[in-house]
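The complex is shown incomplete by one protein chain, all other protein chains being positioned as in the whole.
Letters A and B mark the chains as written, and numbering starts fresh at 1 in each.
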Amino acid sequence: MAVPIRPQPRTLGDSLRQNGVSRRGFLKFCAATASMMALPPSMAPAIAAALEQARRPSVIWLSFQECTGCTESLTRSFSPTVENLILDIISLDYHHTLQAAAGDAAEHAREQAMHENAGNYLVVVDGSLPGPGSNPGFSTIAGVSNLQMLQETVAGAAAVVAVGTCAAFGGLPKAAPNPSGAVAVSDIIKDKPVINVSGCPPVPMVITGVLAQYLTFGTLPELDAYNRPMAFFGQSIHDRCYRRPFYDKGLFAETFDDEGARKGWCLYRLGCKGPMTYNACATMKWNGGTSWPVESGHPCLGCSEPDFWDAGGFYNAMSVPVGDSGNVLLAAGAGGLALGVGASLLGRHKRAAAKAGHETVTADELEQKL
Amino acid sequence: MMSSMDFLLFTKGPLFQVAIAIFVLGILIRLVEIFALGRSRNFAEPRGGQVIPGLKTVYKRFNPDPGTFRRAPFDVVVGTVWHIGFIVALLLFIPHVEVIKATVGLAWPGLPNPVVDAVTAITLLGLIAALIHRLTHPVKRFLSTPEDYVIWAVTFLPVLTGYIAYHRLVNPYPLALGVHILTAEIFLIVLPFTKLTHIFTAVVARWFNGANFGRKGVQS
């Protein structure tokens, strides 16, 4: 490990002053951070006060069964000032895609960070991992299985941030039939707080927003039922969609090139999963606030929800059932017809038998019987 | 533990298949049995056609005769209102049209959501009024069987849960939607084996009545 040339700043305030950031610059940084953490702008002074004292946390980033899309999302974020500052302030001690070191040196960096910051470091995980019942050889780093590395690394961590739908819910690797026996981080880690930042990939500002929250207030954000930060996942895409008025008026695009599509009407009938998807895309948008899927005319896939790969066709309306209803209908129809004919035959037989068994009786005969 | 998304996918997937299988199987057994049983041969010479008078009666019986209306205006008005409301919400809400299109391949234009929303609210009120009337009216109460109350609940719940899901009154949404789909599936499963079969048999019975009139030369 390289020896630091100058002493590492202890707090964020020190770090910023060392970087020549003025107080107006700092105020701007806090305003942008409040916006990023989805806090009201009035929180900026509180953020400023907290950031002055913030410590520089060590972060270990583990990549398991993933596509590096989450790291791409984070490093392609379009507001370098704010997010780079956050990333400069955290000490990213291990990230095998981004770090210069490789092989033993890389693993050594991870062990050193774990040792030096025992009990205080953050573990960020992207990607799912083969579960305990699966072949550990399906995914390894430096000959260590993902499961073992996760358990080892998390043992001394303060908290775990599961970045991306794979780490949060299993994602694509877990899609049926789940050949690698993939599980989510929260399926393994039960004794540490796990924050899920889902999305395929997550909005970059949401990743840094969660880190900023931890950095600023030293606390974990308020979480929803899936352990996702409420600030970003508290509202559905549908509730924050600028096309919502068209849904409410009943104006829908029915194909990708009809009048409705050109006029920017609601994409529900084209398969939009916005009503059941909780994410920040509609307000934070993508590519530095340029646009987001619905704005570009494509329905929401619901990528921040569990099992979105198996939740029916991306282009089927949300209400449409999953599975082969047509064949079920045909089979049930054929069965119903056959059984119905059988039941009626039985009825006819009964009627015929009753007719055949009918005997004429005279009044005298009846009287004799009585 | 089952999450709300697991629940939604279960109701949208396997449970839906089971529900439509039981529904189609059940309703076909009942209808085919009725049709295939046949009627005993009528040797009397027909005095008129059967098809037109049959259809006429199917239509005419939608209008209550003045006597019925005078005796039970509440039942006629409220009954008609919520039946129409239920059918409109069931068949003309866009997400429902999408379900039918994906399941049987038939599609038709829907109504704007606010219209269906208003109709649903009226249907809910109508169903509640109908239940209160049933509970407070001594004759109705005496005539009601447990099955009547079960059927009321099975009909009421999909409308109520649909209203809740549309207005997002329960969070998370997948749970609200899953419960709505589940109640609709219960409706489908229960339908062929209870009085709810009247949805299909009422029309058949009316047509047969009218056809009989026509054959006898009576005005239908």
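What we mean here is this: contacts are C-beta pairs under 8 Å (C-beta built on N, C-alpha and C of every residue); 3 or more make two chains touch, one makes a residue touch a chain.
Heads up, the rule we're going with is that contacts and distances are computed from a predicted model.
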Unshown chain, UniProt name, "Putative ABC transport system permease protein", "ABC transporter ATP-binding protein", "Hydrogenase expression/formation protein" or "SusC/RagA family TonB-linked outer membrane protein"? "Hydrogenase expression/formation protein"
So which shown chains sit in contact with the chain we cannot see? A
Contact with the hidden chain, among A:P41, A:G119, A:G133 or A:G357, goes to A:P41
Out of A:L74, A:L129 or A:M284, which is the one that touches the chain we can't see? A:M284
Which chain A residues touch the hidden chain? 21-25, 27-29, 31-32, 34-35, 38, 40-42, 78-82, 240-245, 262, 264, 282-284, 288-289, 291, 295
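One rule holds in what follows: only the chains that are shown with their structure count from here on.
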Touching residues on chain A, where the partner in the complex is chain B: 224-226, 236, 238-239, 247-252, 268-269, 275-276, 278, 305-307, 310-312, 316-326, 328-329, 331-333, 335-337, 339-341, 343-345, 347-348, 351
Counting only contacts in the complex, chain B reaches chain A at residues 3-6, 8-9, 12-14, 16-17, 20-38, 94-96, 98-99, 102-105, 110-115, 168, 172-174, 177
